[in-house]
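One protein chain is absent from this view; the other protein chains keep their places.
So, chain A:
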Amino acid sequence: MGESLVRARGLVKRFGGYTAVDGIDVDIAPGEAFGFLGPNGAGKSTTMRMIGAVSPPTAGELRVLGMDPAVDGPAIRRRLGVVPQTDNLDLELTVEENLLVYGRYFGLPRATVRARAAELLDFVQLTDRAGDRVEPLSGGMKRRVTIARALVNDPDVVLLDEPTTGLDPQARHVLWERLYRLKQRGVTLVLTTHYMDEAEQLCDRLVVMDKGRIAAQGSPAELIAAWSTREVCELRFPLTEGGPGPAAHADALAPLTARGLAERVEVLPDRLLLYTDDGDAALSAVLAHGLQPVSSLVRRSSLEDVFLRLTGRTLVD
């Protein structure tokens, strides 16, 4: 069966008449950081739950760590670490107790768990909060406790479902840095996210999911090369009631685009995106043509642009 830690073929999950995951193929290799990128409702979390051996697939083939989740669920879960979308710590316990108590479910000796808990609290920089109740901790701290808890059994694979959703920017960066360290230690990370910056920061390889299917896959750089241009020129026009909308401005640009101003123009409700390999040149041409955007921005293409290209929609609503 090769070296894949996770291997899915034609994986399907239906809830009644609703198809959450609609036939996906996935291979995740040891040591890589693999991402599922997509908007809410794309089927990412459902896929994670199937990989986590808590949600039986409706159809298709799934092997996790070489085992069948339908048969070997407990054996698979023994070697996984799971960070769920919503924190589910035991709020009646202290930070340290949460780790100690959790380690017992993996059948680990008490002394091992104790040593590991101390090490992990240090890793997530919460040693000084070890004896505090979990409940009053900040969102970022709770997340870090959850991550420490997920590592208590020294897992082969860590599943992280939307690890930084709902956190403030500073807490997100702390978390990314910790996850990056994990990755450097050779821990296999599987994560879902609807933040393209998170996917770019953490993932070696990712799949773009939309409506239960995989729209594209590759490394962030490969995806951008395959589905977008090098640069993007963003143009914002004044939004006046009854005035010309972005679509009208796009029409005004039509003669320029015909002459190769941009490979592609995306019309969003509040702005135009010109996809081109030379954003500054495109911007100069637009201004020379007499169009007057209120603001403009030339930037490199991101996974957001890949997603827009693949689905016609933006990632975050």
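In the analysis below, contacts are C-beta pairs under 8 Å (C-beta built on N, C-alpha and C of every residue); 3 or more make two chains touch, one makes a residue touch a chain; residues count from 1.
Note that in this section contacts and distances are computed from a predicted model.
Visitor: Out of "Aliphatic amidase expression-regulating protein", "Peroxidase", "Transport permease protein" or "Abc transporter-like protein", which one is the UniProt protein name for the chain not included here?
Guide: Looking only at the record, the undisplayed chain corresponds to "Transport permease protein".
Visitor: Hey, which of A:Pro84, A:Pro163, A:Pro220 or A:Pro293 is the one touching the hidden chain?
Guide: Missing-chain contact among the listed residues: A:Pro84.
Visitor: I'm checking contacts with the chain that's been left out. Which of A:Ala75, A:Leu167 or A:Leu310 qualifies?
Guide: A:Ala75
Visitor: Which of these, A:Gly107, A:Gly243, A:Gly290 or A:Gly312, touches the one chain of the complex that we don't see?
Guide: A:Gly107
Visitor: Please output the residues of chain A touching the missing chain, sorted low to high.
Guide: Considering the whole complex, chain A reaches the absent chain at 15, 52, 54-56, 73-75, 77-78, 80, 82, 84, 86, 88-93, 97, 100-102, 104-107, 149, 153.
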